[in-house]
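Heads up, one of the protein chains got dropped from this complex, but the rest are sitting where they should.
Each chain carries a letter (A, B and C) given by its place in the written order, and its residues are counted from 1.
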Amino acid sequence: MNTVESLKYFIPELILLVGAFFVFTIDFFVKNKRIVSGLTLLTLTLSLCFVKQPETALPLFYDFFHLDNFAHFFRYFALIAVFITLLLSYSYTPIRNQYEGEFYGLFLFMAFALILVATANNLLMIFLSVEFLSLLSYLLVGFLKNDRKAKEAAIKYLLFGSVCSAIMLYGMSLAYGASGSLELSTIGNTFFFAPFKPLALVAMLFFLVGLGFKISMAPFHMWAPDVYEGAPTPVTAFLSVAPKALGFAILFRIMAVGFLSLGRPPSLILTALSMLTMTLGNITAISQNNMKRFLAYSSIAQAGYILMGLAVLSKLGKESILIYLLAYLFTNLGAFAVAILVEEKTGNEDLAAFSGLSQRSPVTAAMMAVFLLSLAGIPPLAGFIGKYYVFAAALQAKFIMLAVIAAINSVVAAYYYFRIVRLMYLTPASGPVFSAAPKSITVVLCLTLVVVLAMGIFPSFFLDRILS
Amino acid sequence: MVTSDQIILVPLLPFIAFAVNLLAGRWLKHRAAWLSVAASTIACFIAIPVCWAVFQGNHFANQGTWLMLGQTPLKFGYVMDPLSSSLLFMVTIVGTLIQIYAMGYMHGDPRYSRFFAYVSLFMSAMLTLSISDNYLLFFMSWEIMGLCSYLLIGFYFEKDSAAKAGFKAFLTTRVGDVGFLIGFLTLFSAIGTLNFSEMNALMANAHHAGAPLHAGLLSLAALLIFCGTIGKSAQFPLHVWLPDAMEGPTPVSALIHAATMVAAGVFLVARSFSLFMIVPNVLPVVTVIGTITAFMAAFIALTQTDIKRILAYSTISQLGYMVTALGLSGLGAGTFHLITHAFFKALLFMAAGSVIHGTHVQDIREMGGLFKKMPHTATTFIIASLALAGIPPLSGFWSKDEILLSAFASGHKIVFMILLLTAFMTAFYMFRLIFLTFFGQPRNLKVHAHESPAVMTAPLWALAFGSIVIGFPGSPFMHHWFQKFMAHMVHHPEYEPSAFVMACSVAAAVCGISLAGVIYLKKIRWAQKTAETFSFLYRLSLNKCYFDELYSRCIVKPFQSLGRFLFGFDARIVDGAVNGTGHATLFISAVKGWIDKYIVDGLVNFTGTLTHFLNSIVKRLQTGFVQNYLLIVFIGILVFLVWELKII
Amino acid sequence: MSSHILSWIIFAPLIGAAAVLLMPKSKTSWIRWCALLTTLIVFGLTCYALSMFQGSRAGFQMLEKAAWIPQFNVQYLVGTDGISFPMVFLTALISLLACMGSLAHIRVKEGREKEYYFLFLLLETGMMGTFLALDLFLFYIFWEVVLVPMYFLIGIWGGPRREYAAIKFFLYTLAGSLFMLLGILAVYFAASPHTFSMIDLVKMPRDFFFQKIVFLAFFLGFAIKVPIFPFHTWLPDAHVEAPTPISVILAGVLLKMGTYGFLRFSYPLFPEAAVWFQPAMGVLAVIGIVYGGFVALAQTDFKKMVAYSSVSHMGFVLLGLAAMNANGFRGALLQMFNHGTITGGLFLLVGVLYDRAHTRDLNDFGGLGAKMPGYAGILTFFSLASLGLPGLSGFISEFLTLLGSYQYSKVMTATATIGIILAAAYLLYMIQRVLLGQLNPKWTGLTDINWQEVITLAPLMVFILALGIYPNLILDYMIPTLDGLLKILGGAVR
Partner (left out) sequence: MIIPLAHILIFSLLLFATGLYGVLVRRNIIGILISIELMLNAANINLIAFSKSTSLSPETGQIFAIFVLAIAATTAAVGLAIVLALYRVRKTVYTDEVHLLKW
C-alpha cells in the first residue's frame, strides 16, 4: 500500500503529530497551562475517536507498518495509557512549572511513538520507533529540573538503554546478514533453513536484550528500579505500563513472525527468562521500602508472568499477553494513582506513608487494596483473569514446570502485596487525614477501579472485544 | 395391664426427670428429688410386671431402624429375656431405694437438684443398657453411665482430689471402652450384625456346625469386648479408678460403684456369652483376670482403714468373683452373684454412708462402739456383711457357693483354692470393719454419732430384707430356679451341687469372722504383731499393692522402685497404660509440640527465610552503578549464548 | 429450575454487604441489625431451600445455569446435592450464630463495625458460593473470595499476633489453591470438549497417570484447608488470634471446604487416583488424629487446645474419606457437620470466658464450676459432644467413620482410636483445670454466661442433641448422593 492510500488509515497518528506540534507552539504563548493540558486531552480524545478497527491486516507504507488486530489493540492501549498518565500528571505538583506544556507535548509524541512500535513490521522501522520511544522516555524521566534523583535516573536510563539498543542493532545486522532482508516475514522464511540457525539464535538473543530492556526482563531489568524511583511518579506509572506493553507487542511480533521457525529453543530460553524475571522481581520486592521502587520490582515480576504467554508462543499465549496487559494497565495505573495521591498528601514516597490509611481515608485504602489484590491475582478481579490466562496458556502447552514456578512466585508476590495491605489496615494511623482527592485523580481511580472489577466479574465482555 | 412396649418408658421416665431437673433445677430445689424418685418408682412398677412375665417364661422384643450401616439397617430395640429381666428387676428396685436414701443423705447440699439430675440420667442409661438388644445401643448407654460416673465422682469438684478421681475414672474406663468399641466393630465385620439375638442364633448355628465362622476374628472380638469389662468392672489391671471413685457422695458409690454400673461389665460378658463360649482361649483369660482381681482386691482390703475404700476393694474383689464365674462358663453363677451382690453391697454402702452421715468421719480407727448409737444402721450393716461373707442362708452364701462350685466342678482346683482363700479374707476384713466400727469403745471422743433419719434407715431395712431373701431363687429350696432360668439364654454346663463345697465355703466364712472377732475384740495387739511379722505383706496390702504410688515414683525416682514390688512387671504395664496415661502423654505431646514448632513449621518458615536470604543477595546486585548493571547484562548474554549453542 | 433460590442464597449476603457499605459509619446499630437481618434471611432462604430439597434423589438439584465466560466455556453453574446441602445449611447456621456472637463479643475497634460486617457478609457469600458452585472455575473464584475477608477479619480484629496469623493463613491457603488452579486448568484442557462443568467432567474418563498428578495438585489445595498433617500449622495460629466469631466460622465452615473439595471434586474426577492414594490418605488421617490429640493435650492455651482438637477431629473426616465405603463416607460427611456445630460452640465458649477473664491460660483458671454454673454446664456439654459421648452427635459420626475405616484397615482404625482416648483426656483435663478444683480468688468477680450468649449457643446444642439421638435426620439427605459417589469410585455399597 503506498503512502497516499495508507494515510487514511493513519489519521489518529497524524492527529497526534499535529496536536503535539500545536501544543509545543501554544505553550510558548499561553501562560495558563490548563489550556495546554486541555488541548492535549482534546488531541488524545480526537485521536481515540478516529481509531478504527481494520477489517483485514493492512500493510501500510509499503508494509513498513502492519496494522492488524494485534496492532489495533495496542493503539487503544497506548492512547488510554497516555490519557490516564496525563490525568495523573495534572495533579502532580512537581511538574507544575513553566515547562509544563512541554511535558504534555512530549506525551503526545510518546503516544505517537507507541503506536509506531505497535505497528512496525520492518527491522528498520522497529529500530527507529523503539529508539524514538527510548529517547522520549529519557527526556521524561529527567524532566524535573534540579532534581538530583531524576537526573541520575535519566543518565542511567540513557546509558543502559543505548547500550541495549546498540546490542539489538548488532543483532539486527546479523539477522539482516543471514536473511538479506529487513522484512520480518522474509527473515522468518529464511531462518526456516538449517544453516542459518546458529546465527539466527544469536540474533534473537540480541533482540531479547534490546527489547528485554524495554519490558524489564531479567537480567536486563537492572535499570528499572533506579529509574522508576528517580522519575516523576506519573512518568514511572507510565513507564511501568506503556513502553513495557509495547515492548511485549513488538517482541511477540518478532518472535512469532521472525523466529517462529526456530522451533523449541526460543521457547526454552524465554521460559528460563520468564522464571528468572518473576523470581528476581518477587524476591527483591519483598524488602523494598520506597513505594515506587516497590512497584518497580512488582512490575518486573509481572513482566515475568507475561513472558509465560510469550514463551509458549501459541494462540492462547498471544491472547494471554493481551489480556494480562490490559488487566495490568488498569491495575497498575490505579495503584500508581493511589501512590501519587498519597505522595501528594504526605510528601513521602515511603511505604510508611500508607500506614493506617484505612482510617485516614477509607475509600482510598479500599481502592488500593483492590488494586493490590488484583496485582496479586486474587479473583474476582482483573489481575486474576490475566493470571488465569497465562497459567492456562502454560498448561495448554504443557509447560508444567513454568506454571509451578509461577504459582510459587504468586505466593511470594501475595506476601509483599499484603505488606501494604497490612500497613493500610492493620497498623495504627499515622500521618494526616486526607481531604478530598484532586478531580483528575478521582476520575482515574474510578475508571481503573470500575475496569478492574468489571474485568474480573464480567471478563467475557472484554475478551469478546480483545480477541475478536 | 402392662404391654411389653411400655418397657420403653422405663428408661424414658428417668430421662425426663433428668431433663427437667437439669433445666428447672434452680426452681425445683428439694422437689427435684421427688421428681427423680417418682420417675424411678414408676419405672419400677412398670418394669416388675414385665420382668415377672419373663420369669414365667415369656420373651419380648421389638425394634426399629435407627441408622443404615451400608445397606444393612441398624435396628435399635429392646429385648426382655432372662438376663435383661433379672438385671432390670435388680436395678429398678435397688436404684429406687438408693434414691430414696439419697434424699436424706444429700439433704441441704447446694447442688441438690443437680445431683438428682445426674442420678436420673444414670438410671436412664443403666435401664437402657439392661434392655438394649444390640451392642451399639449398649455401648451408648454404657458410655453415658461412664459420664454420670465421672460427673458424680467429681460432684464435690471444689475438692481437687474429687476432680482428679473423676478424671482418672473416666479416662481409665475409656481405655477399656475403646477396646470394647473396636471389639464390636470387629464382631460386626465378622458376622455382620450387632444384634444380640441374631448373634446368639449365629453362634448357636456355628456351635452345631462344629467350628466358628471366623475363629481368629471372633477371638479378637471377644478379647476386645472383654477389655470393656476390665475397664468398667474395675478388673485387674484397670481397677485403680474404683477406690478413688469413693470421692463421690456415698449414694453414688452405692448405686454406681457397687450395685449397677460396675456390674454392667459383668453383664456385658454375660450378654456376649454365646460368643465367649464358642471361641477358644478367651474364657481362660477371663478366669485368670477375675481370679487375680478377686484375690488381690481382698488382700488390699485387709488393711485399709477408710470405711468406703474397704467396701470399694470388696466390690472389686466380688466383681472378680463374678468374672471368674463367667470365665468358668458359669453364666448362672456369675449373674446370680451379680444380683445378690447388688443388694448387699448397696446396703453396705448405704449403711456406711449412714455411719459417715452420723459421725462425719470415714476412718474406722476413729469409730468404735457405734452399735448403741446407731442400731438400725449397725444391724443392717451386719446383715449385709454376713451375706457378703457367705453365711447361710443369706443371699451371698448361695451365689458364692455357686461360683465356688463351678470352679470346683470344672476342675480348676487352683482357682477354687484361691477363691476359697479370698472368701476367708472377705469374711475377715468385713468383720474387722464391723468390730472396729460398731463394737468396742469409742476411740475418738470428738465424734458424736447419731442415728440417721427414717428416710435413710427405711431403705436400709428394705435392702436388708432383699439381701436375705434374694438368694432363695438360686438355692436348693427353690430347686435352683435361677440357674435353670438362665440356662434358657445360652447353652452352658451345669454342675451338681456339692456338699463339700458348701462346707468349705461356710468354714472359710466362719473362720474369717472368728479370727476377726478374736483379734479385734480381744487381742488387738495381735493385729500389730502380725503386721510386724509379715511387714512386707502388710505394707503391700496397706499401700494397695503400690499401684498408685508406682506412677509418682516412676517420675520422681524412676529406678528406685524397679525391683521393689511383687507385681513389679505388671505394675509397670499398669503405669504405662493407665495411671500415667495423662502424664506420660503430656511428655510425649510436649515433644510433639516441639516438632510442630520447629520442624513442621520450620520447613515453611525455612521457605520464608530462604526467600529473605535470597532477597538480601539479589538486592545487593542493585549497586546503583550503572556499569555494574551493564556487566550483568553482558554476563547474561554470555550465559545465554553458551546455553543457546548447547541446545542447538 | 424455575426459582433462583440458590443464587439468592449466595448473593443475599452480598446485597446485605452492599447495604452495610452504604450506611453511615456512625450508625453502628443500623449496621449490626442489617448484618444480623441478612444472615437471618440467608438462614431463612436455606430453610426454604431445604423444603424444596429432595433427599432421596442422588444427582444435582436446583441447578441454575448461565453462560459466564463463553470464551473459556465457563458457566455460572450452581446446584446442590446431598453432599453440599448439609454444608450450605451449616454455613447458614454458623454464620447466623457467628453474627449473633459478633454482636455480643466482638469489641469492634472504634468505628470499624462497618468494615467488620461488610467483610463478614462478603465471607458468607464466598462460603456459600464455594459449596454451591458446580463449575470448577466458579468454585475457584468463590474459594479465593473466602480468603481475603478472612485475612482482614483475623488481621484487624484478632489477638496480639494477628498480623502474623493472618498472613500465614492467607499465604498457606493461597499456595494450596494456586496448585489447585493449575489442577483445574489441567482438567479443563484434558477434557474434550473443554469444559469446567462438573456435570460433564464426571462423565469423562481420564488417563491414570494424569489423574495421579492432578489429584496431587487438588490434594495440596484441599489438604491445606482441612488441614491435614503436616500442613496444619497455620491453623492454631489463625484460630488463636482470630476473634471469637471468626474462629467459629473458621472451624465451623472453612475447614469443611477442604474435605468438601475431596468429596465433590477429587473423588469423582479422579476415582482411580483416589483409590491409589487411599493408603496415603488413611495414614495421614491417622497421623492427624493422634498427633492433633497429643498436641492438644500439651496446650495451656484454651483456644489453642480447641484448635488442635480440630486437627484431630478433621482427621476423622479424612479417615472416613480414605475408607471409601458407605459407612466411611457417611461418617465423614456427618462428622463435617458435627465438627462444625461442636467446635463452633467450643470456640464461642472460649470467647465467653475470654471476654470476662481476658486470659485463656488454662492453668490460670480453676473452680469456675461453682462460680459460673450455667457456663460450666454448657461447656461440659460441648466438651462431651466433642469427645464423642454417645447420645450427642460427635459419637455417631466417629462411630460410622471407624466402622467404615475398619472395613478398610484394622490397623489404622485401632490407631485412630487412640485419638478417642486422647480426646477424652484433653477435654476432661481442660474441664478439670477450668471448672473444677478450688476457685482462684482472682476470678471471684466473674459473672455467669448471659442470655444473649446462651441463645447463640442453644441452636448448636439442639443440633448436637438431635443428631446424636437420631442421626437419620440428616443422614437421609446424604445417603443417596454418597452412595452414588461410591459407585463412581467403583465400590459397592456395603
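Everything below uses one rule, namely that contacts are C-beta pairs under 8 Å (C-beta built on N, C-alpha and C of every residue); 3 or more make two chains touch, one makes a residue touch a chain.
In this text, all values refer to a predicted model and were calculated from it rather than measured experimentally.
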(request) Taking the whole complex into account, name the chains on display that the unshown chain touches. (result) A, B
(message) Given that one chain is not shown, which residue among A:C49, A:L124 or A:V363 touches it?
(response) A:L124
(request) Tell me which residue among A:S162, A:N348 or A:T442 touches the hidden chain in the full complex. (result) A:S162
(message) Going by the contact rule already stated, which one of B:Y156, B:F465 or B:F634 would touch the omitted chain in the full complex?
(response) B:F634
(message) One chain isn't shown here. Among A:L174, A:M291 or A:I321, which residue touches it?
(response) A:L174
(request) Looking beyond the chains shown, say which of A:E13, A:D226 or A:E319 touches the absent one. (result) A:D226
(message) Using the document's contact rule, name the residues of chain B that touch the chain not shown here.
(response) 619-620, 622-627, 630-631, 634
(message) If the hidden chain were put back, which residues of chain A would touch it?
(response) 123-124, 127-128, 131, 135, 138-139, 142, 145-149, 151-156, 158-159, 162-163, 165-167, 169-170, 172-174, 176-178, 180-182, 225-227, 229-230
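Operating definition for what follows: only the chains that are shown with their structure count from here on.
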(message) Based on mean C-alpha positions, I'd like to know which chain lies farthest from chain A.
(response) B
(message) Measuring centre to centre with CA averages, how many angstrom lie between chain B and chain C?
(response) 37
(request) Give, as an integer number of Å, the spacing between the C-alpha centres of chain B and chain A. (result) 78
(message) Report the inter-centroid distance (CA atoms only) between chain A and chain C in whole Å.
(response) 43
(request) Sort out for me which residues of chain C touch chain B in the complex. (result) 172, 229-230, 232-233, 291, 294-299, 325-327, 330, 367, 369-370, 377, 380, 384, 389-391, 395-396, 399-400, 402-403, 406-407, 410, 413-414, 417-418, 420-422, 424-425, 428-429, 432, 435-439, 470-472, 475, 479, 493-494
(request) Mind listing the chain B positions that touch chain A in their complex? (result) 611-612, 614-616, 618-619, 621-622, 624, 626, 628-630, 632-633, 635-637, 640-641, 643-645, 647-648
(request) Write out the stretch or stretches of chain A touching chain C in their complex. (result) 358, 362, 373, 378-380, 384, 388, 391-392, 395-396, 400, 403-404, 407-408, 410-411, 414-415, 418, 421-422, 425-426, 459-460, 463-464, 467
